[in-house]
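Have a look at the structure that comes next, please.
Yeah, one chain of the complex is gone here, protein chain that is, but the others are all in their spots.
Just so it is clear, A and B label the chains in written order, and each chain counts residues from 1 on its own.
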Amino acid sequence: MKKNPTLLFFLFAAALLFSGQPSFAATTTVCIECHGDLPGDLGEVPVAEWQTSVHARYQTSCHDCHGGDPTDYAMAMTAERGFIGVPEYEDIPAFCGRCHVGVEEDYRESLHGQVLAFGGPNCATCHDNHAVQVATIDLINEDSCSRCHSYERPALIKEEISATETMLSQLETSIAALYRVGIDTSRLEDELFATRNDFRRLFHSVDIDKIRAQTAQFHSDLEQTKAAVAELEDTMGQRKLAGGALVLLLLLGGCIGLLIRRSYHDQE
Amino acid sequence: MNLAKETVDWLDRRLGVRELLHSNLGGYLLPRNVNIWYTMGSVLLALFGLQFLTGLLLLVYYVPDTEKAFASVTAIMNEVPYGWLIRYLHVVGSNLIIVFILLHMLSVLFMGSYKRPRELTWLSGFILLNVGLVFCLTGYLLPWSQLSFWATTVATDAAGAIPVIGDQLVAFMRGGATVNEATLGRFFALHVMGLPLVFFGLVGFHLFCVRRIGISKPPFGDDYLPTEVPRSFHHEEHPGGIPFHPNYTVKDLSMVFFALALLVGVTFFAPWLFIPPDALEPADPFNTPQDIKPEWYFLWAYQTLKIFPSELLGLASQGVAMGFLAMLPFFDRGLERRPSKRPLFVTLYLLGILLFFGLSLWGHYS
Partner (left out) sequence: MSEIPATSTERRTFLGLLLGGIGAIAAGALGWSVFRFLSPIDRGNEDSQVRIARSLVAVGGAHFFAFQGRPAVVVQPAAGEFIALSAVCTHLGCIIKWQNDSQDFLCPCHAGRFSPSGQVLSGPPPSALDSYTVTLDGDDLLIG
């Protein structure tokens, strides 16, 4: 084959195509590099649990809770790099509360928080530690609560908050669907996030009277978000209607074109 | 009516437009057995026109700056009236163009229309497909989303497998060691200025070839017989054929309507087919998304690179495959165009299509 410039072009075009091995693998911290290979409770167990957690999903890694230096093997677990290690049972609320500030506050005022020193529940009692998942209303269940006390009161609280929780999760689903089709939902998400956080910290007080008194306010906040979501959904519905009409019109045009083409057949 | 006639008269006296129109419309005769696949060119021209229009409109609001690009696209989608429509038409349109180019190519292959004396028509068409793909690749980067950033990173990275010059080539394409604002600048310039100029030139040349040599007769029916290609230039005539206008243009038009119906349908009801979730997140150079996959038309190439033991071999095999297709009419010099008389070619043709689909599906699900 003679030399030709087009071949060069194709090589260049081929060079633009995708390769199989992205050279940017996700970075692992030195924590996981060592502990991931260790057996037991200070090694593969917590690392594997963490990998299934909501923390892993949002890239909250070992050092974000336990401190230390995730980039330096030698200094990783030194106090001067802020290493904390395993917190004592009673220190866990403060440990988690560095990020989950509001929830810690309401928990501390609750009966749960007040009996912490006497072996009362801390965060991990209900939420687990390394394998922590997105919190749902199902964390309040008979098996879990009756480890310490009767399920009577938790059941009442669950009933009280379930309507609001359902509304929250429905709105989350609706907003996610709108986001998927290109709607800028950042304002709605922020609104819902704020309301949800306030509501979730409220029921950590495990005080049914307090929850009853404030639920109405949450409902009206959520109604506002719901109205905004409904308006957007309405717009999407109208777009689909207009799009459907346009598609039918164009199909009709195509068919008429074919009919005109047929009318020429007898002359050909 | 009279005004129209007088205008044409005026133009006719100066440019001889009546003769020009007659010889290209009513007096331009197509083979009697011309089929539906001959409308693909018109459909593509209509889609190119729409792509040019929507691209021009997007340019009004798009800001080619790494800090502002994503926000400007978000504003087009949410604040500018009908911005979502213009952008989705552009996105879906680009994908449909690749689909129709492939259909056009496959029909030309099946009917053997690429054969001499139409080598240049084929070659310019094949280069147009590649320019179309580079259009897609450069356009992909512009919204500066996670998908934009990482797809471009991975795509440009592949060139690093070329010996000796690989690394320099990667840096040259990116305008730096990694994908950065310089990459956005050059891809933007290519996408909105460089490529359109090349593309329009090539489309013009392609159409010129089609018209100059004459349209090929579909190799079907009892009266079709392969004819010897004359040694000197010869325009293929089809005496007693169908007038191009209005008899066949109306068919072109109806196919354009159907293609637009498909475009509008996908635009309104399933634009997310071409907008993966990573395209909704702004680019983050420090966080690679999981399972990043190329667009459907690059999946075959992606999978090819994965199954070869070395990237260089994969790249070379792609180069050979593409080069072979481009040069096909120069190898395949037989006169026979009837598929029924070309069992080997048809077998290879079907295997090729299967290979394309197989590799794409494999790439998608692996």
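Definition applied: contacts are C-beta pairs under 8 Å (C-beta built on N, C-alpha and C of every residue); 3 or more make two chains touch, one makes a residue touch a chain.
None of these values were measured; they are calculated from a predicted model.
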### Summary
Among B:L47, B:V73 or B:I86, contact with the omitted chain is made only by B:I86
### Task
Would you write out the residues of chain A that touch the absent chain, in ascending order?
246, 249-250, 252-253, 256-257, 259-260, 263-264, 266-267
#### Entry: Where the missing chain touches chain B, by residue
53, 57, 60, 79-83, 85-86, 253, 260
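Heads up, the rule we're going with is that only the chains that are shown with their structure count from here on.
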### Message
Taking the mean of the CA coordinates per chain, how far is chain A from chain B in Å?
### Response
40
### Task
Using the touch rule from the top, collect the residues of chain B that touch chain A in their complex.
32, 74, 77-78, 84, 88, 123, 127, 130, 133-134, 137, 150-151, 153-159, 161-162, 169, 173, 242, 246-248, 250-251, 253-255, 257-258, 260-261, 264-265, 267-269, 271-272, 275, 277, 280, 287-288, 290, 292, 294, 298, 301-303, 305-306, 311, 314-315, 318-319, 322-323, 326-327
### chain B-touching residues of chain A, taken from the complex the two chains share
1, 6-7, 9-11, 13-26, 59, 179-184, 239-240, 242-244, 246-247, 250-251, 253-258, 260-261, 264, 268
